[in-house]
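The complex is shown incomplete by one protein chain, all other protein chains being positioned as in the whole.
The letters A, B and C name the chains in turn, as written, and every chain counts its residues from 1.
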């Protein structure tokens, strides 16, 4: 019997593409360890295990990474208000470095020199997978797979606990509307309940620590349960659907339709409590850092010195982001209703129109005069220049 | 009879505060010219004219600035995707420099050395008014008015064609939910129609030039009519409500509840067509400029060299932003359905998962390897440092 | 005898202006505590003490804040490569919050409700002083002093350990060249030694920890001594002179001539070791933070939440900035000669033109092809548009 060429850990999905890759790797003489990450997608994991073994996998790892996905990847994104190109909440982009990190760990545990995956199209995911692997283990060899990608009909999907994406197939024409039956994580707002759910979400250090449904008094506190509960509520009310054209790292524009139910609620809630508790100028600096963070995550640089640096800085900014936001979830939309916090920088007396407090109207005059100095100088010069040109 | 101390042009609203100011200025010996800007608010302008004359105004200007408000102030904000602190569409902030510009023009026409206004609270509007006036006419004197501001019960409002704001009074407690009867520009989504309106909005150079309702075939093309029509549709479906805490230029946090119906539709539609037609890297640079633009507009620096500069740069970026966005307006939310453009940088063949096109998989390998060089070096060094620390 | 109106702590310089203020405060019925900060300026402190007492000061504090100035204010600026408007090393701006912090401490120790200072011109220093005081002690009252500023002839100076500034008087005409006799901290490069001093500066966490003169073997290690030594060497070789027009926070342009001997050497040395040890992308983010930091320091916001936040972030970035820079100081200029570091990210083998190492030329092809995808798409569209326009 031929000697093994070594061990490959394959990020296995149970689907056709990665099954073909598994077989092909075996044929090439590799021992294959299949690794299937449970990151919250709907999947029959035991069936996948059997299939991998049947196809010749030496070993199968089914790893539940849901909790670390929420706590170590989604939470930092919530703290950052991470949004790629003003719209995309980065559901897939956040999952890749989480899946890849475990892939590398398994490779190291198994003494494997190779990893393989099925993300071989024109997309971001190949980049995200491989950059993560190389950053965490520079010596790992990525196995190039000649297996052709299966055309996806009527479209392709990628799902995890945070979101599901639909792209390719009939969606590739950016003019085509998403067909009604496409969505799977959220209810059609046209058929969603006629009464809202009103939630109170409590934050500490910029991450949610408790959610309370004021209707039935239900509460959730652990990261994973809380996130799953928000997915349920948001899904029931049709919250979190977007249809966008975005710019991929490899230089092309692509069209994607996404559902991010819990993520959408948390985006709005965190924005609100942050604005309430964070100093204006700190917020402005942090906003710039978050823009960069979102771009890096999208492009696959989660495991990079610059992204680590940004997470530290952003994390530091979240120290005072504490308090409770009250919001209503209804017919595809999230409405902020009110907020309170022991760390608020909001000073009701200072802002009140009915109380003078420490605010001296004369100060405003001075403030405006000094701010206008520069504008007056500019006007003075412009007039001079204009007069000259008219002569 | 006492000699006049000169002429003051007063930005008159017809309300109690500016009426008191008018009387007080007369008592001080000034000739008062009342100027009432019609910027789309609901108001009985003729009643206001009569009132001003009855109170002693020498002359009353009622100036319809709606069209220039849309074309010269709202359109640049649409091009910029202007958003203050991630949420506020700047409805009041955009109106102030438009109103102030006409105020200065009238002062110059009337040979008045003074202007006066009623925005004397702790807010942004005094700053916005006065910076605009000083920037446009450095020699103008602003008249300081000792008239106390009337406590607003149950809250205060400011309205124009683009938006209405509610603040102060019972809303000053940021925990208090907005009372149901507060909103005036938008229908409660709970009572809004059960079928959406589907619109097609056509853009040229980043501004809307035509809207078509695919349901009844209604179209609007002129800037003002188009904007009013979008206000109607968005208002009918409850689109554009927000409840936020924001940071004022003068250094305090305040709570505001806003309705911006048409502005909300245009924000989403423009984002979409821009992403479809603008190069990724140009977009990123432009996004940074827009952040700065939004801050400047909020703070009252519309009429400033830096804001002029930004408008020129942003305007230049909009040259290719052309095409049509299809969207649905329903139950408080705007859903993008599809888009098309003769200037699109979206290449369906290039992105297609079913066609290889010019995209060489081997290129992705090289791209990833080069991008990972830096990450590998960093890992190499970190390992060295860690090993050393462990010794 | 009249009752005291309370105690004022006066930032006293020993000069005419603050002496007048001292007398005036006494006349107004205040007890005056004079505080004179020794921040490295050349001054007869004992003479100043006697003068203050003779003028009626109840108590005189002469506080040596040089060491904390270097360690807590200059070092963070070195870490940041802080530079205002591309040229000014912030010598005065860094001193103000250091002096003001002690002023507030003394006021608190003495139970004084008031502070006073002599920086009442049109400049930045009034702003810097007072913002620092209010930030550190919101309840402190700043005493407004009607004493007119003495015209400075032929110019005014402000000195501390880091720098000296010359402005006003004959220098107010920005065309006038600085007179030859003006400079006091640095030798005229025309008369400076004809042989360089070659120094090795060792950094840890982005701050200098040791300087060695390779000529005579002299070394300095403590922060203060090291900084003084660099001042000596740089001063001897005429390093650190600039003549600039800058933008003051209050909105006007001013002209200043500055000498910053040690600061100039450290700016160049730190830039070099940082580039050698810091990841490229971390550096780029840090550079943006430093720009903001410099602006805040200039404007007087050292003691602010945003500046604290920036110092934490920048400080964090300096963790790997370690190693030794070799440089030559000669005739007004600093020349970097070489550098070494245990934390360097420079990989001689990887970069070598004579060794292939891990670098695959084919990877560069893929990298370039992917990077050019977007450019090709843009060209394709531009051609289409141009053709259309030509038709």
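In this section, a residue touches a chain if its C-beta (ideal position, glycine included) is under 8 Å from a C-beta of that chain, and two chains touch if they have at least 3 such contacts.
Values in this document were obtained by computation on a predicted structure and should not be read as measured data.
Check C:50, C:109 or C:379 against the missing chain and you find that the one touching it is C:379. For chain A, the residues touching the absent chain in the complete assembly are 279-281, 320, 343-345, 347, 350, 358-360, 362-367, 369-371, 373-374, 376-378, 380-381, 385.
Contact between chain C and the unshown chain involves residues 81, 85-87, 120-122, 126-127, 130-131, 134-138, 144, 149, 151-152, 156, 168-169, 172-178, 189-190, 194, 196, 241-248, 250-255, 271-272, 275-276, 280, 283-284, 287-288, 291, 295, 301, 303-305, 326, 330-333, 335-340, 344-348, 350-354, 359, 361, 364-365, 367-368, 371-372, 374-376, 378-380. By the touch rule set out above, chain B reaches the unshown chain at residues 250-252, 279, 281-282, 284-286, 288-289, 292, 301, 304-306, 309-310, 312-313, 316-317, 370-374, 377.
The definition used in the following text is that only the chains that are shown with their structure count from here on.
Along chain C, residues 279, 281, 370-371, 373-374, 377 each make contact with two or more other chains.
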